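The complex is shown incomplete by one protein chain, all other protein chains being positioned as in the whole.
Which chain is which? They are A, B and C, in the order written, and residues in each are numbered from 1.
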Amino acid sequence: MTRLFNDPADFREELIEGFVAAYGRLVRRVPDASGVMAVDAPQPGKVSVVVGGGSGHYPAFCGYVGPGLAAAAVMGNVFAAPSAEQVYRVTKAVASDAGVLYCYGNYSGDVLNFDMAELRCQDEGIDVRTVRVTDDVASAPRGQEEERRGIAGDFFVFKIAGAAAARGDALDEVERLARKANDRTRSFGVAFGGCTLPGQSAPLFTVAPGRMELGLGVHGEPGIQSSHMRPAREVADLLLDTLLADAPADSGSRVAVLLNGLGSTQYEEMFVLYKDINRRLLTEGLTPYKPIVNEMVTSLDMAGCSLTLCWLDDELTTLLDAPCASAAYTNM
Amino acid sequence: MTRLFNDPADFREELIEGFVAAYGRLVRRVPDASGVMAVDAPQPGKVSVVVGGGSGHYPAFCGYVGPGLAAAAVMGNVFAAPSAEQVYRVTKAVASDAGVLYCYGNYSGDVLNFDMAELRCQDEGIDVRTVRVTDDVASAPRGQEEERRGIAGDFFVFKIAGAAAARGDALDEVERLARKANDRTRSFGVAFGGCTLPGQSAPLFTVAPGRMELGLGVHGEPGIQSSHMRPAREVADLLLDTLLADAPADSGSRVAVLLNGLGSTQYEEMFVLYKDINRRLLTEGLTPYKPIVNEMVTSLDMAGCSLTLCWLDDELTTLLDAPCASAAYTNM
Amino acid sequence: MSSPQIAGAVVRRWLALALETVAAHEEELGRLDAAAGDGDHGATMVRGLRAAVAAAEKVNGSDGQLLAAAGAAFADAAGGASGALVGALLTTTGRTLGDGPYDTPSVVKALQAGLTMVKRLGKAQPGDKTLIDALQPFVDALAAQPPDQPLAAAWRAALPAARQGAAATASMVAKRGRSAKLGERSLGHADPGAVSLALLLQAAEAVLPSATDR
Partner (left out) sequence: MSSPQIAGAVVRRWLALALETVAAHEEELGRLDAAAGDGDHGATMVRGLRAAVAAAEKVNGSDGQLLAAAGAAFADAAGGASGALVGALLTTTGRTLGDGPYDTPSVVKALQAGLTMVKRLGKAQPGDKTLIDALQPFVDALAAQPPDQPLAAAWRAALPAARQGAAATASMVAKRGRSAKLGERSLGHADPGAVSLALLLQAAEAVLPSATDR
């Protein structure tokens, strides 16, 4: 539940002010807009990667703004996509001569607003492209991959796009690489309890004791299906069975791994689960590459976690390994 | 509540295995001991900083092992200090010719076990020193600072000790700097709900709706006092009033700031609160230095947060800024 | 009951009443959204309408012009899917109405333009369990009224179609928007966007001039 606020109507504004106050060494406020931009953005000759979405997912999205990562994040209200107007303003602030790549999770509201902004920017001669993250295998069947929503896979796609942009790749290339990262990324999650919106007292959904939800969203949506709770090693198998059944074809055996906590699942629990995930990955002949067990895309204080695999090749590995700095993720 | 486990009796063992599996690029298991050590430890001529305590506080303690930070972490069971035997074994594994500094939060169980290990190591000719973190102003009055317990202030003391050790400072000097960091660090926290131990179904304490606990511990101990819930800006004042009344004498105006989440408090809420903290710090003539708003020392899935201030001078600032890498904190 | 002489007065009063009505249903809309979506629809609509009311205060102009300005403010403040779609509906309808007076046929034409825009942007069709399932039947029913019927009467006659359309979404499986991911799980609850759209239309009933403007 959300306890720390003043007026819930000011939540987004206060959170942006607080974020910029804390991380002013990395970001500044986009003037007159609900968003933040990297202190060094825009950079001439370098594509600006613009991410964004509703609030309530920290570190997504503002936590990933900084050198080597996103040039800016557009920040909506809690679980509400930012408006096209705000996307437009943020884009104007960070558009460079090399163009702009929009990268965000595939949700109806985000698509509507980012698309409207993209049109408007293109009318003004800014070259804008879009790569939507569609990693959640639970949200649409195989063959309809582009209908899927984006959850924790955001992180890998942002990282790879940001690294390509920082390297100076042209817009076509940054777009291609982001799309490739997305095409090779799959996530699946389980939830044990819903989250509560600021100002409200009841969670968006509840999970009965001894049950869990499969195929969670990161907006307090209930899962696709309800199931019984089980020991960690069976949860690991459930996650991996689902992901491996959906593995992209011919993608090799090196996988970046993210075990992502949604908010109130304990880190220690996630490491216990990761033990079983790791064993299973090795059994399957997969090589986990620099795994991350952390909270990277949250859903307020939701209880649950998701597993993301990104099948790497050499060019994606290089980009994942590239240095970056941001409030939430620093690589060196 | 803890949902992901196999046998609660194996929780620590599985969590260590999972942690090492995930972050093998930074740490390895100490052979035959409940702990992890940096891949590059021990380094000849460099002091090894050994941290530790019960589990349930991730990123404390294993998340802070790596170059420029701790050489090793001794990991107890959830909320139980590691035994003297485990502290001893971990110390033996990372002791260098330059000696060892123990750094941990001041709790009865930790003091007992680390002290016993220290005696045993000294008997064997290893030069071991100890600096206990005592940042929690709620846990003992002024004048009895050394009785206070350690909470999120751990982070600043570990970081400064680790940086001094990495720089090659002698043991005397590493000890002096860690002690100085601790002497200049103060924390105070509020809790909105208790946490639940693995295998148990009820939280260690509950907070009535509309109430909050002041002066929390990081082990699910209830607060020192109960109070009514208030808007974020009043919580900010409460935290700062308490800390400023206890400020170390003649310590200047540059403060490192950590707003630390205990587990299930939302990041967004913390930024809203930080907005008001930042305003108040400026009003008080203090200059926040590279603030951190994050989960740095948790208490399983407890709801609440604490504010830590570390009054910096030039030598502490240099050490705080020094590069480091670990699972949970990377600086470059 | 109305003073159509004052330019923009109808839209101003409608927005005020719409805000009041939707705010009274904020929690219910949130609950409906939580059933298969993210629970913010009530908050989003209230936020958007507050901004729309404020924007309309600041503009001098016709009802059409005010509606267009209100739509832009709504979209920006609300965000989300409903911000974009309801905002576009208001803006397109307002622009099509233009700066002159209006009657039943011109309002029908304007709403049809708004509906078309909503479909174009959101790519949803009737039956997909969205606000279109309230809007389309209403526009159709309004268009079916005799063209010389005063707007207020025509509007009143068309309203049940909106309400029924919204109610009927309870037995639909979502195909668009967040709740589409939940498939069968979205059955049994009305679509929040359809319900709030019906509320918006209903609020207009009380403020429309009982004789057309001209």
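Here is the rule we go by: a contact is a pair of C-beta atoms (placed from the backbone, for glycine too) under 8 Å apart; a residue touches a chain by one contact, two chains touch by 3 or more.
All values derive from a computational prediction rather than experimental measurement.
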Neighbouring shown chains of the undisplayed chain, as defined at the top: B
Listed residues B:39, B:140 or B:322, member touching the removed chain: B:140
Options B:1, B:21, B:49 or B:78, residue touching the unrepresented chain: B:78
Selected from B:184, B:219 or B:275 as touching the chain missing from the view: B:219
Per the touch definition above, residue among B:129, B:149 or B:275 touching the missing chain: B:149
Candidate in contact with the missing chain, chosen from B:39, B:116, B:229 or B:247: B:116
Touching residues on chain B - with respect to the absent chain: 8-9, 54, 76-86, 107-109, 112-113, 115-116, 136, 138-140, 149, 197, 199-200, 204-205, 217, 219-222, 224
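By definition in this document, only the chains that are shown with their structure count from here on.
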Touch-network distance, chain A to chain C, counted in steps: 1
Nearest-to-centre chain - CA centroid comparison: A
Inter-centroid spacing, chain B versus chain A (mean Cα positions, whole Å): 28
Separation of mean Cα positions, chain C and chain B [Å, integer]: 54
Two or more partner chains touched - positions in chain C: none
